[in-house]
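Here the complex is missing one protein chain, while the rest keep their positions.
Moving on to chain A:
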Amino acid sequence: MTTKVLQESASQTAGPYLHIGMMPAAAGLERRRNQPGNVLARAGALGERIRIEGVVYDGEGCVVRDAMIEIWQANAEGKYDHPDDPQQKAVDPNFNGFGRAVSDFGTGLWWFDTIKPGVVPGRHKRPMAPHVNVLVFARGVNVGLQTRLYFSDEAAANAADPVINLIELAPRRETLVAQRSERDGQVVYRFDIHLQGDRETVFFDI
């Protein structure tokens, strides 16, 4: 028997110096062991190797240079490396699925080297299109913003995705779709995040 007896602690902004605690090397502090970073696909990880990159923009289209992006995704088979994932699929020992990147202080660009995730079952076993879960933290962001990244080459799966279909306006759906291209033989998905404005990214209350 459980019942709610406490309230969640209130969120506060991560502030401009979030790097010190969560990405010390970017702050100018020497790297510590086991620091989560932006390379998720270790040698031997299964699946298609991809780069995800983007820039965070504010409501006037200015580049945000002090954001931190965290991602959490399934492996190539669509299995999360977590004890509460009940699927009979194998965990990939070379792929954990969690990554963290910070905006470049000059250009604002952040990026991850990862693999393209497989299909994960949604509620009532309805398949969800391949996607990456995304959290955005920054100075001026009081509560971390959660969204999802979908893939432009999965148009049919995206069209049937139960989450994308909750978004009524088609142009708003496009804010969640990363655009695939190739650069120097590498697959790159571009995913810009707009905190506010005409192209504001769809953020979730989950």
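We take it that a contact is a pair of C-beta atoms (placed from the backbone, for glycine too) under 8 Å apart; a residue touches a chain by one contact, two chains touch by 3 or more; residues count from 1.
Keep in mind that, in the parts below, contacts and distances are computed from a predicted model.
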Between "Cytochrome P450", "Protocatechuate 3,4-dioxygenase beta subunit", "ABC transporter ATP-binding protein" or "Oligopeptide transport system permease protein", choose the name on the UniProt record of the chain that's been left out. "Protocatechuate 3,4-dioxygenase beta subunit"
Per the touch rule stated above, chain A touches the missing chain via residues 1-22, 24, 27-29, 32-34, 36, 58-60, 62, 64, 66, 70, 72, 74, 80-87, 96-98, 105, 120-125, 128, 131, 133, 135, 137-146, 148, 163, 166-167, 195-196, 200-206
